[in-house]
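Note that this complex is displayed minus one protein chain, with the remaining chains in position.
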Amino acid sequence: MLLHVEDLNIEFHDHIVPETVVYDFDLDMEEGEIVGLVGESGSGKSMSALAIAGLLSRHDAKKRGQILFEGTDILGCPRETLRGLQGDEISMVFQEPMTSLNPVKKIGWQVEEAMRIHTKATPEERKRRALEVLSHVDLDDPERVYNSYPHQLSGGMRQRVMIAAAMINTPKLLIADEPTTALDVTVQAEIVKLLKHINKKHNTAILFISHDLSLVRQLCGRVLVMKGGYVVESGNTEEIFNNPKEDYTKHLIDSIPKVNLDE
Amino acid sequence: MKRAFKDFNFTLGLILTAIVLIPAIIGIFWTPYSTETMDNAMKMAGASLSHPFGCDNFGRDILSRVMAGTGTTLIIGLGTVFIGTLIGTIIGAFTGYYGGLVDDIFMRFNDVMFSFPSLLLALVFVAIMGSGRIQLLIALGIAFIPSYVRIVRAEYVRARNLDYVKSASLAGASDLRIMFVHILPNIVKVLINSILIGFNNAVLAEAGLSFLGIGVQPPVASLGRMLSDAQTYLFNAPGMALAPGLTLIVMVLGISLLGKSKVITDR
Partner (left out) sequence: MSNILEVKDVHVSFLKERHTIFDKRNRIEVLKGISFEIKEGEIVGLVGESGCGKSTLAKVILGLIKPDSGEVIHGSTHPQMIFQDPYSSLNPAKTVQFILEEPLKNLTNLSAEQRLVKAKERLGQAGLDEKYLTHKPSELSGGQRQRVCIAESLMMDPKLLLADEPVSALDVTIQAQILKLLDDLQESLGLSILFISHDLRVVYQLCDRVMVMKNGIIVEQGEIDRVYRNPQHEYTKQLLKASGIIQ
């Protein structure tokens, strides 16, 4: 078992009345598995993902339950242990490739960052590895990208860079939070293909968060549907698509615009 | 309103401001003694029942002078902020909304003005226009304009590219209407904060200028004037500095707290 989440509850305290955003969230992931997490905005999907990545700060969110990553308790372990995992065993790709890269640092520096923190590799080794991962995410001319600044790249290229940076230490779990939402449709398809490829090549487990059910269907073997903080339905993606049990899931699937050319 | 009082900053700010403001308002109509009558017998008298804050070096009742002086200082503070905000907002709105060459020229000029401390700038104006309450008010007001231009312009630059502005121009609104009916209410939040901070700065600047002897002229009472008079006798009669100093501190603290409170900032 790579990841075991049990009874996760997340509560926020920044208002006078505490607000629960995630209720009784359970999830088990094996190594090399791709799981989709679907829901509309406010359903709690991103919160759950942030908690799994250990990125929910302790001050404003109260968490109950258990998150075990390879046996390490993410919620209870000391800060140092968590830092040792982040960027090494667990990494994350965010929605906005425009804001998730630091605009004043060169791409190479940013891609190498996780390696600089977690390994004792020499600068030459780091550069070699960075160029390697940049070419693995299908960027032409990795050398040029390595020496560029974020504003010199297109949205799709930036998202590839983000994935490269996340993959530099070949993590066991990659959390992708709406990684294709801000991108054009042709680029979207390429990124999904890339994620599939990464999964196959490195046996990296991927937790793919999206509101786009057709993308989830293309990528994920298993899916969890969330609404209002609860997981309303989970199971095999094709089964859920062909035979949704919950009304909400049905409604969600019916809302996808249909293109039927065969009539 | 009930919720407002749960906000600690708001409640305390309101109380502190009231402590200073109520006597100041009364002071406009009535003070226990005349602010200008001198009494040789009472020179630098300590606190007593008839003179709760004692008397100054001319034997004038300090309580009366603080009550009147707070009013003077307040009027200068409010006037300064009013001039600075009004003109600053108009210039900032035009330069920020239109951009281009006019904006460039204005902003470089503004930068030059900005590079002088406002106190120094006010000093220059006072030197040109002479000293006195009105002159001081205008001088400080002008000196405060550049900082408001900065703030307002930045907000307009941000706002002019938002869709609701495009939408307003599609709805046939004129540029003036877009600037002052559509955009202005959206920057009030930022503006109120800088007005409150500006008010504090103006009060302190008045005190500073009067302290230097170029602000309010004797025998008119103002908090700054009184502090400057008290300085000479700081070791003989520390009580003279205490009342105006404390009043100034309480007033500035009260208004700063109001400015920070959620009631004001969440509008």
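By letter and in written order, the chains are A and B; residue numbering begins at 1 in each of them.
Convention: contacts are C-beta pairs under 8 Å (C-beta built on N, C-alpha and C of every residue); 3 or more make two chains touch, one makes a residue touch a chain.
Computed from a predicted structure; not experimentally measured.
Interface note for the absent chain: among A:Ile67, A:Leu213 or A:Ile240, the touching residue is A:Leu213. Check B:Ile25, B:Val112, B:Ala171 or B:Leu234 against the missing chain and you find that the one touching it is B:Ala171.
The missing chain, though absent from the display, is touched by one residue of B:Leu162, B:Leu212, B:Leu234 or B:Ile249; that residue is B:Leu162. Residues of subunit B in touch with the missing chain: 162-164, 166-174, 177, 182, 185-186, 188.
One chain of the complex is left out; on subunit A, the residues touching it are 40-41, 155, 184-189, 211-214, 218, 251-252, 254-259, 261.
As a convention for this text, only the chains that are shown with their structure count from here on.
Mean C-alpha positions place subunit A and subunit B at a centre distance of 52 Å.
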